[in-house]
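The complex appears here minus one protein chain, its other protein chains still in place.
Right, chain A next:
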Amino acid sequence: MARKSSSNKRPNSTTGGGSPSGTSPLAETIANNLDLLSEILVRLPAKSLIQFESVSKHWMSLISSSHFSTTHSSRNPSPSVSGLYSYEISASDNSKRLNTVSFRGHRNLPSLTFLDGLRGNNDSKPVIQHSLNGLILLRHFDDGTTSYIVCNPTTKKCKTLPPGCFSKLPHLAYLAFDPSKSPHYKVVLISMYCVDVYSSHDASWGHVFVADIYFTNIKGVFWNGAIHWLSDGNGLMRFDVDAMEMIAIPSPTKPKILSSRKILYFGECGGRLVLAQFCSGFPMAFGLLELDKDYSGWSVKCRVDLTRLRSEFPEMHNLGYKFFGFRVLYVLKGEKEKDFVVVLAIPGRVISYKLRGKAWDVLPGLCPSASYDGGAYPFVETLFPV
């Protein structure tokens, strides 16, 4: 490239259009060009966009439009977990109160008080069943009928699912979706003989009969298009949500997966299924295992010994009836590739414990009592429309 003109002013990036008056027509051109403005805004994290809804009514309507939010969530498919929702249980009357745990300093999680509008006739509240990729699934039992609600805490949007013919048998409820693959979600209800599936794509329920489901009381985990459960006897079951098919996965021989009461955690972390189980004979130690992508076997990633942590927090000696002195609430990847961070509930506190370097932080929010039951629901910021 050569300049033909004799002008000798050099392109100077640091002063280009620097004065406010200089940028004004430019800025307006961009702000008035919906495609260009979207091109910029779609690259912002959901939390910034929620703030920028306060810029103007025009920005509000752009950011909250379903076209923009669908594009944004497909282009930002896996934001990191910024905290947990969890129920505190009152020791006096056993009532449940929703609280939060924030992973990033004192950043708040969105409150779910907007759900209060859905309270039933007898003041019954919807209860969280599952959370996945930024959506929360709630069950509402009111006046003898059960309904399900899907909500996005980031956008405060929620949708009560149409009534289905779901089984009268007790059932477990899960969300199934992956915003990187589809703009639609599914809700899966599993009972002894039947699986009901709601698809947001056609807003209707379907069901399939399944035989011989034997899984443990450990909650299932959505990973790779299927919900996975630990089954009795060292194996796994998975329900392939698109194929509507329950599949038993033969158990790898080694290492041995212990009985469910020895299992502290089953979840997804860094694109793999992970499991934490006690080390036999060591009440303050557990192993962290990762499942191979082809289900061929578990590999032990590390052994975690909390003896030192207990000497720092002696209340861990003081075991309530549901505590082993600690509970594993969540496992996430650390900053380094092979590092893990384990989020632990101990009496009165929630601790994040970095396995490498054995460093810990007390996280703000939730204050687990002796009757705390450990159910924690990860929150991620997303604009995904429900």
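The rule we apply is simple: contacts are C-beta pairs under 8 Å (C-beta built on N, C-alpha and C of every residue); 3 or more make two chains touch, one makes a residue touch a chain; residues count from 1.
Keep this in mind: contacts and distances are computed from a predicted model.
K.L.:
I want to check something: the complex is missing a chain, and I'd like its UniProt protein name from "Proteasome core particle subunit beta 6", "Ras-related protein Rab-21", "SKP1-like protein" or "Molybdopterin synthase sulfur carrier subunit".
P.N.:
Listed in its UniProt record, the absent chain's protein name reads "SKP1-like protein".
K.L.:
Touching the absent chain in the whole complex: find that residue among A:A27, A:I247 or A:C367.
P.N.:
Going through A:A27, A:I247 or A:C367 one by one, A:A27 is the residue touching the chain not shown.
K.L.:
Give the residue, chosen from A:P45, A:P183, A:P255 or A:G348, that touches the chain omitted from the document.
P.N.:
In the full complex, the listed residue that touches the missing chain is A:P45.
K.L.:
By the contact definition given up top, give the residues of chain A that touch the hidden chain.
P.N.:
1-5, 7, 9, 11-20, 22-24, 26-31, 33, 35-37, 39-41, 43-45, 47-48, 50-60, 106-111, 156
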